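Every protein chain except one is present and positioned as in the full complex.
A, B and C are the chain letters, set down in written order, and residue numbers restart from 1 in every chain.
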Amino acid sequence: MRLIIDTDTAGDDAFSILLALKAPHVTLEGITICNGNVPFDQQAENALYTLEVAGAGGTVPVYKGCPLPMLRKPVDATEFFGADGMSDANFPMAAQRPEAGHAVDFLIDTIMSNPGEIEILAQAPLTNIATAWVKEPRIADNLKHLWVMGGLDNSIGNTTPASEFNFYVDPEAAKIVVNAGFRLTLSTWTLTMSSGLLPDEKLRVIEAMDTPLSRFFMTISQAPFKRTEMRYGRPLSTHPDSLTCACAIDPEIMLEVADCLVDVETQGELTRAYSSICTPLTAEEAEIDFLWPSAPANARVIRKADTNRFADMLIAALAE
Amino acid sequence: MRLIIDTDTAGDDAFSILLALKAPHVTLEGITICNGNVPFDQQAENALYTLEVAGAGGTVPVYKGCPLPMLRKPVDATEFFGADGMSDANFPMAAQRPEAGHAVDFLIDTIMSNPGEIEILAQAPLTNIATAWVKEPRIADNLKHLWVMGGLDNSIGNTTPASEFNFYVDPEAAKIVVNAGFRLTLSTWTLTMSSGLLPDEKLRVIEAMDTPLSRFFMTISQAPFKRTEMRYGRPLSTHPDSLTCACAIDPEIMLEVADCLVDVETQGELTRAYSSICTPLTAEEAEIDFLWPSAPANARVIRKADTNRFADMLIAALAE
Amino acid sequence: MRLIIDTDTAGDDAFSILLALKAPHVTLEGITICNGNVPFDQQAENALYTLEVAGAGGTVPVYKGCPLPMLRKPVDATEFFGADGMSDANFPMAAQRPEAGHAVDFLIDTIMSNPGEIEILAQAPLTNIATAWVKEPRIADNLKHLWVMGGLDNSIGNTTPASEFNFYVDPEAAKIVVNAGFRLTLSTWTLTMSSGLLPDEKLRVIEAMDTPLSRFFMTISQAPFKRTEMRYGRPLSTHPDSLTCACAIDPEIMLEVADCLVDVETQGELTRAYSSICTPLTAEEAEIDFLWPSAPANARVIRKADTNRFADMLIAALAE
Partner (left out) sequence: MRLIIDTDTAGDDAFSILLALKAPHVTLEGITICNGNVPFDQQAENALYTLEVAGAGGTVPVYKGCPLPMLRKPVDATEFFGADGMSDANFPMAAQRPEAGHAVDFLIDTIMSNPGEIEILAQAPLTNIATAWVKEPRIADNLKHLWVMGGLDNSIGNTTPASEFNFYVDPEAAKIVVNAGFRLTLSTWTLTMSSGLLPDEKLRVIEAMDTPLSRFFMTISQAPFKRTEMRYGRPLSTHPDSLTCACAIDPEIMLEVADCLVDVETQGELTRAYSSICTPLTAEEAEIDFLWPSAPANARVIRKADTNRFADMLIAALAE
């Protein structure tokens, strides 16, 4: 598969890049950087360092994209990931430098030059993807598949009770993207909490491996461990982005999916970026229920994933 | 306990009234009718007939309240309960007639004349309770306890994906009430779906009893059975109101509760009446997390109930 | 005419009461107090003192109503009117005391007992009127006429650029009232600024009269004079409420009116309580214009008033 990863590289974003790099059937065509977790340029450095630590420096172009959300003031997650997004590891600067071009153009050009060939894993706020679509709506038809990490599948959020971080940062971008007509698979924070927490025994395996990549994993997981312990009472190894990547790479990891009607709230007082997700009504119900949304499905939502299979993919990727 | 039930009497509202009537330690001081499930006057008739069929005709005053939501166009649930709210049973008119006074005045007068004595079970849209509070905010301090059936505890809704019926009908009233300062216990639709579905074996017990009240139960359950089968694939006996009443009457039915911060969305495009429910941040977290709502708890939310104990209470009430 | 004045008595509210008291053909049936300009109980005191200073102490009952807006946190105008609403005159307490009953009940009872007889001048946030309607919607048909001071007729506001004070304080109440089906005349802040500023020469006449009521006028105008000078560069004698009263008492003061479609924004981020006012489309236009609101007129909007005739009415009322 020919994949582009759009990322606000910090913490689990890096593991997702590693999974794509290590999957033999995946050609990582490029990495595009979107505003999100930590200061914009630092995210590009984190992606470049991840490539380097994986021995892939210089092999995958990294493009910087939109440095700010479309409409809203920027929000970051440095309190979760540390100031550098890497648990304040302060890694050295990688040798590879970002490309001169813009992520939005790289996305449009690559998609339009390779119709039906390219897949995108969007694991950041959706500013880059939305801006690319506003500029060139035909990418929706020409992209093979869009994998999005974002939103909530009718559960409590991680940023506000009503919202997940990626959607919260740029709600307008999220609304644009889910309504743009892409062939779309959505991996929500709800899925992360149900299927994307690394089991303790798998974490101990990684810790024990003591490879460069397992040490990289442990190093950049420290800040999230502390923060999740404060919130949930015990340290959690949360993998929203790498689980989504794993689903894209190996669809058998998706144990349960549903074709859903998805939309995003941009108008609320308490519900900024709330994701409305439901299965469409049957024709019979649509005739009597006028309040429930009535439209065809616009996304496949992953409802259950194979945690162990995902964990083993991650362990294999860190084994070198 | 001295209880007033505020109800849009249809289907399960009636069973809730029966539970209160049959509980020896409950004095049902009055029933107040609020707009909601079916045409306004029909709801009063349903309450009066329920009293009569339970042998309590003439013993509990019934007051009509606000016939319309505060701000929004009326919405009903006749497609769920039938045109008369009783599965189109078309019961005869009860002998008892509604009182001349207004529900809002009955609520205020009863509460203010009996400070710290009265509890309300609000099992309808909250127009009456909100209007009473707007007129006389001191009822919040003088009511002993307010039991509310409404809202969602971070799960999918029954009216829209984001909302439960009672809150949806009058979102402004719901927002007023949860922020009014009442001692408040919230029983959500989420709880109904997890703990308020009558188990099949209990339903068969009721069916087999063949008492006047069990026949009443089966008769008015027919429309909801059909409608839930269409939505959920099998007929469900859903008990939002009577489960809430059971919790008020017998607190041991509440197996798990949490002091929560609750608010209601009145501004959204997709999220009309969404209920934001979360446990308050610790002081330590509040110092680093500026996006999560930060305020003291304003409601006790029931998170798990004893379904069998509730079912047995219902069976006992129908046994005569 | 049989008139009730609903008022958050401060500054010009008092002059409006004086106009009604002095008009021979007006029977002032009662004064009802609504939350708004200054602390709630102080407003009742201001109304009672106004009656006393006008020699009408004990002749007009004063009822206290809703002490808070329906849904929103209270907002006041003490920075405009002084802490007591009377330019910090700290008048002595009047002998007359408020009635025991509630303003909302007084409104409903008076209207319903005198169908087609009563007019209301609503010169405060609309909490009392809206609550009365929610409790008893039939008042809309049974009130002879509702005169409302509030909103903007497509001009800049006095509270935010998009809003006028009375509507801003309780936007939900304003939306309820304009859509409730009353026979309604609206006197906007736009009209106040175009037709309700007392001309300098008229102000000098009042100042020179040196009667008890002209001294009362000058005393309680001091704070508004200072505040308007700060905002507009010169002291303005602004008369939103008394101009509206003058129009109700003497319709010839209304030089230009239009039947309009009026609604109130309760959802915006910048536009809380914005009043949408337009003349309805012709049938011909409605066929081609699908964006402009299309509904029958629900209010008569005063677009021009006779400033001198109003000023002379005010001068006459203060002459004693």
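The rule we apply is simple: contacts are C-beta pairs under 8 Å (C-beta built on N, C-alpha and C of every residue); 3 or more make two chains touch, one makes a residue touch a chain.
This is a predicted model, so every value here is computed, not measured.
Novice: Of the chains you can see, which ones touch the chain that is left out?
Specialist: Taking every chain of the complex into account, the missing one touches A, C.
Novice: For the chain that's not shown, point to the residue among C:P115, C:P161 or C:P251 touching it.
Specialist: C:P161
Novice: Among the options A:M149, A:I176, A:V205 or A:I249, which residue touches the chain absent from this view?
Specialist: Checking each option in A:M149, A:I176, A:V205 or A:I249, the one touching the absent chain turns out to be A:I176.
Novice: Footprint of the hidden chain on chain C, which residues?
Specialist: Residues 75, 79, 154-156, 159-162, 168, 230-231, 263-271, 274, 276-278, 282, 284-285, 288-289, 291-293 of chain C touch the chain that is not shown.
Novice: Can you name the residues of chain A that touch the chain not displayed here?
Specialist: 66-68, 70-71, 102, 104-105, 127, 130-131, 134-137, 172, 175-176, 266-267
Throughout what follows, only the chains that are shown with their structure count from here on.
Novice: Among all the other chains, which ones are in touch with both chain A and chain B?
Specialist: Joint contacts: the list comes back empty.
Novice: Quick check on chain B against chain C: do more than half of the interface residue numbers occur in both copies, making it same, or fewer, making it different?
Specialist: same
Novice: Per the centroid of Cα atoms for each chain, what is the distance between chain B and chain C, given in Å?
Specialist: Computed value for the inter-centroid distance: 39 Å.
Novice: Roughly how many whole angstrom separate the Cα centroids of chain A and chain C?
Specialist: The computed centroid separation for chain A versus chain C comes out at 55 Å.
Novice: What are the residues of chain B that contact at least two other chains?
Specialist: Those would be 266-267.
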